[in-house]
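Working notes, beginning with the structure itself.
Only one protein chain is missing from this complex, and each of the others stays in its spot.
As written, the chains take the letters A and B, and residue 1 is the first residue of each chain.
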Amino acid sequence: MIYYFIAILIFVIGLYGLLVKRNLFKIIIALIIMEYANFLLFALIGFRKEGTAPIQPIVGGKVFVDPLPQALVLTAIVIGLGTTALIVALAVRIYEKYGTLDIRKIKKLKG
Amino acid sequence: MDWIIPIFVVIPLGLAFILPIIGKNRRVGDVLTNLATLALLCFAIYSIKFAKSTIVYKLGNWQPVKGIPIGIYMVLDGLSIFMLVTVNLVAFMCTLYSINYMEKFTDKTRYYTLFLLMLAGMNGVILTGDFFNLFVFLEIAAIASYALVAFGTEAEELEAAFKYQVMGSIGSAFILLGITLLYSYTGTLNMADVSRVLITKGVSKLVIFVSVLFIVGFGLKSAIMPFHMWLPDAHPSAPAPISAMLSGVLIKTLGIYALVRVFFNVIGTNPVILNTIIVLSIISMVLGILLAMVQRDLKRLLAYSSISHVGLILLGVGLGTPLGMLGGLFHLLNHAVFKSLLFLNSGAIVYSAGTRDLDNMGGLRNNMPVTADTSLVASMAISGIPPFNGFWSKLLIIFACVEAGRPWLAVFAIVASIVTIGVFMKLQKQAFFGESKVDISKIKEVPGFMVFAMIVLAILCVVLGLILLPKLRPIFLNPVVDILKNGLEYSVRVLR
Partner (left out) sequence: MNERGMSLIVKTIARVLVGMIVLYGIYIVAHGHLTPGGGFAGGVIIAGGFILLYLAYGASEKESEFKKWQASLSESLGIFGFWLVAMLGLFIGGYFFLNVFAKGQSYRLFSGGIIPVCNAAIGAEVAGALVGIFIAFAALKLLGEK
């Protein structure tokens, strides 16, 4: 149960970094931390006490851990990779156009 | 007949995958994409005849084991067909428009690839019956739209795309957190099965927390206040057909449709959640149009007006009565049609006159007659002037507010409508009528496909009010309301 709270704590840390930090790349890293905390929580939910890896044939205990969250977290990690690649490319191009990485100075759109 | 269901996802996905290889010549991309969207529109209109029943498609033919569904389901019922027709209609008009408009940009084939991916993602969101599949298709559509907003790679477009992507990713993270917690409570990801487990197990505090997470997540995707900060930057910066798709269908599919499906069919509504949605919608409706009054940029004004109308749709849906749901969802269709027409008009002005600033326009009526006429039709429709389609849906929502015993909400809706009339009269006067402040002698009308797309949408603005007639209503609109009225029977219908 404590592990769930740690995962949600990491999520909140990512959210804090997203809101407070001013450098573009620190915002991206905070976003990645937030996503990965989500995946950690999802994988933890599948855990069963005294369960073993969900691979046939069964060795050790009698119960499998839940394989569904593991498969879904794999898919979600790849989606996160795609998102990260796109947003880092955007950040690099913004640096070329604006010359700065400080979001307080990247403010051409107003109103 | 159920092979028709994966067609909506398979055709745009397959074409998007093959287009980078065979699309070195731009004409190939043009022809194939337009054929694909035309085919999808025909399939969507054909599937209207299935509107009264629920068709379930099991991917990979994985049959249920002891009554518990394994495998991914795709569900086609009245609400899905309604959204499919809306999305594919606007998509076909936008691809027709893009044939001429995107000549000025560099990589047209890559534009078509991203457009088809976004369309496949939206169709997938509409048709899916499984929570994680919903998340995956949501991400596909969202990531394609982030890349499309930044398509012109000017400085402002990149900044708008960055802001859009950060806020969109926050929304997706909240949605995934909600799906995770819901899975931990119910042990299954299939929407119908979750609904069945929630009926037997009861709604606990965790489900209320998940509801709040979903309101925040889907609210970020549909840009209601206070989650609207990305929309006034992202929608003007995108190329005009993408603005039309974003404002016309994307915020409605990823935001409103998903919210309605999850709340009315899976979790079940209670008055607290509906009142929260109504409060948020009233704030969006009024503040959105007030902020639109002071804008000088044409597309930014249209973007703020989108926020206001999304508020109006959610007001209709959040009332919970059948008349309110009918009004809200009909307004979804109407808003898709006339808002995309307005964005296509603004794109035509940018294509010919090169400016988006309302202070620099004026008197374009003589030089661009088709654009001016269709823009007048769209402005009258969005203001709610009879007999255009906007009038009927706004009337239904106002009647529904009074019928539900809350006349104060109707007052807010009427105030917002009056301000909308004022805003769009100002837009018409400054853009098309009146004296011109700059030299407009060289401006002429836009090329053929753009004109065709705008005229078709304008005709739809005039004609769509007719589907409220009592003879035509059971074909298209009544099945939608039935799905939402007896929301929790979704699980019974799907798991039969």
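Methods note: a contact is a pair of C-beta atoms (placed from the backbone, for glycine too) under 8 Å apart; a residue touches a chain by one contact, two chains touch by 3 or more.
As the structure is a computational prediction, the values presented were derived from the model and not from experiment.
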item	value
Contact residue for the chain not shown (choose from B:I18, B:V212 or B:V294)	B:I18
Those residues of subunit B which, in the complete complex, touch the missing chain	3, 6, 10, 13-14, 17-18, 20-21, 57-61
Interface with the undisplayed chain - residues on subunit A	55-56, 74, 77-78, 85, 88-89, 92, 96
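Simple rule for what comes next: only the chains that are shown with their structure count from here on.
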item	value
Whole-Å separation of chain centres (CA-atom averages), subunit A against subunit B	28
Residue numbers on subunit A that touch subunit B, as the complex places them	11, 15, 18, 24, 27, 31, 34-35, 38, 41-42, 45, 68-69, 72, 75-76, 79, 82-83, 86-87, 90-91, 93-94, 97-98, 106-109, 111
Subunit A-touching residues of subunit B, taken from the complex the two chains share	132, 135-136, 139, 143, 146-147, 150, 153-156, 158-162, 165-166, 169-170, 173, 176-177, 180, 183-184, 189, 232-233, 237, 294-297, 300
